[in-house]
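What you see is the complex with one protein chain gone and the rest in place.
Order of writing sets the labels: A and B. Residues in every chain begin at 1.
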Amino acid sequence: MAKLTISELQKLREKLAQERQTREGNARGQIIIHMGTCGIAAGARKVLTALLEAMDKQNVRDVIVSTSGCAGMCSKEPMATVQLPQQAPVKYISLNEEKIVRILNEHLLQGNVVKEFALAVGSERMG
Amino acid sequence: MAIKEVSEEKVREIARRWGGREGFLVEMLQDVQTEYRYIPEAAIRTLSKEVGVPVGQIYHLATFFKRFSLKPRGEHVVSVCTGTACHVKGAPRVLDACARELGIGVGETTRDGKFTLEEVRCLGCCGLAAVVTVNDDIHGHVTTSKVPRLLKRYKGTEKASHGEADDQ
Partner (left out) sequence: MPYRLHMMVCAGTGCVSNRSLELRDALSAELARRGLDKEIEIVTTGCNGFCGVGPILLVQPDGIFYQKVQVKDVPLLVEEHLVKGRPVKSLMFTPPEAKEPVPRMRDIPFFGKQMLVALRNRGMIDPEKIEDYIARGGYQALAKALTTMTPKQIIEEIKASGLRGRGGGGFPTGIKWETCVHAHSEDGVRYLVCNADEGDPGAFMDRSIIEGDPHSVIEGMVIGAYAIGAHQGYIYVRHEYPLALKRFMIALDQAREYGLLGKDILGTGFDFDIEVHRGAGAFVCGESTALMASIEGRVGEPRAKYIHTVEVGLYNKPTVLNNVETFANVPVIIERGAKWFASIGTEHSKGTKVFSLAGRVKNTGLVEVPMGLSLRELIFDIGGGIADNGKFKAVQTGGPSGGFLPEDLLDLPVDYEKLYEAGSMMGSGGVVVMDHTSCMVDVARFFVDFLQSESCGKCTPCREGIKAMHGILSRICDGKGSEADLATLEELCSVVADTSLCALGGSAPNPVLTSLRYFRSEYEAHLQGKCPAGVCRALITFRINDKCTGCHLCFKACPTSAVLGEPKQMHSIIQGKCIKCGACYDVCKFEAVTKE
């Protein structure tokens, strides 16, 4: 590592901070990939990897990617739920590697629900 | 474990490691203590020559600081923390239990040279009080009844692995 100058320190900071953004817990939105047994069997793992790779390629650092258990509709797996702040969560069904990338670009990054893959807006009520 | 013979060369090397600077005398003594488990007289004389300060000044340092010992210490140093938090959580009784278990008093070394028992003033792990360290292993939440088993691990010849059976 060469010694830093003031401007290099600023640049380095921006780069490092971006890489670690999810660690801070602040993000533009969250996507949950449902990874129950049936979800994994239907290819949820590949969907997750494709999503992470796309995010890497496009340098998206402010989306939280979580996994969760079975969403309860085994016939429609792989499934994902997208949650943007102050908006109702959206469930997507029968996903594959291409579809998840479109969801990333259109819904998470631009805020437009991808209606063709969406099952419904909203989630089950809790309790 | 046999006491290491003092090598003048080794002590000179320690002095050189710190540039022979008077300001680093305490550091040199730290290294001597680590090397021999005590501060041998011969080492004090060698350091005095290497650094160019009187023997008395080094002797003064070696007797002033708690970490240094003029007598060889045991292979395992059992230190019972007697800081405030440990005190109110029963450190004096833990110290007594260690003394009974080892058959020695505070500051003493067992005849076989295996254990030295010491008090230490706060290791800063007050959240884990009462705390006992054996060499570099920290044992937290120690009570009198846990002492025998804790020490037993170090009594064998094999190096006790850290924290085998600390029940929390």
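General observations
Here, contacts are C-beta pairs under 8 Å (C-beta built on N, C-alpha and C of every residue); 3 or more make two chains touch, one makes a residue touch a chain.
On a predicted model such as this, the values are computed, not experimentally measured, just so you know.
The hidden chain makes contact, of the residues B:Ser7, B:Thr110 or B:Thr144, with B:Thr144.
Contacts to the hidden chain, counted on chain B, fall at residues 21-27, 29-30, 51, 53, 57, 60-61, 64-68, 82-90, 93, 96-97, 100, 120-129, 131, 136-140, 143-145, 162-163, 166, 168. Residues touching the missing chain, restricted to chain A, are 1-6, 9-10, 12-13, 16-17, 19-20, 22-27, 32, 35-36, 48, 52-53, 55-56, 60-61, 64-69 (touch as defined at the top).
Going forward, only the chains that are shown with their structure count from here on.
The mean-CA centres of chain A and chain B are about 54 angstrom from one another, to the nearest whole unit.
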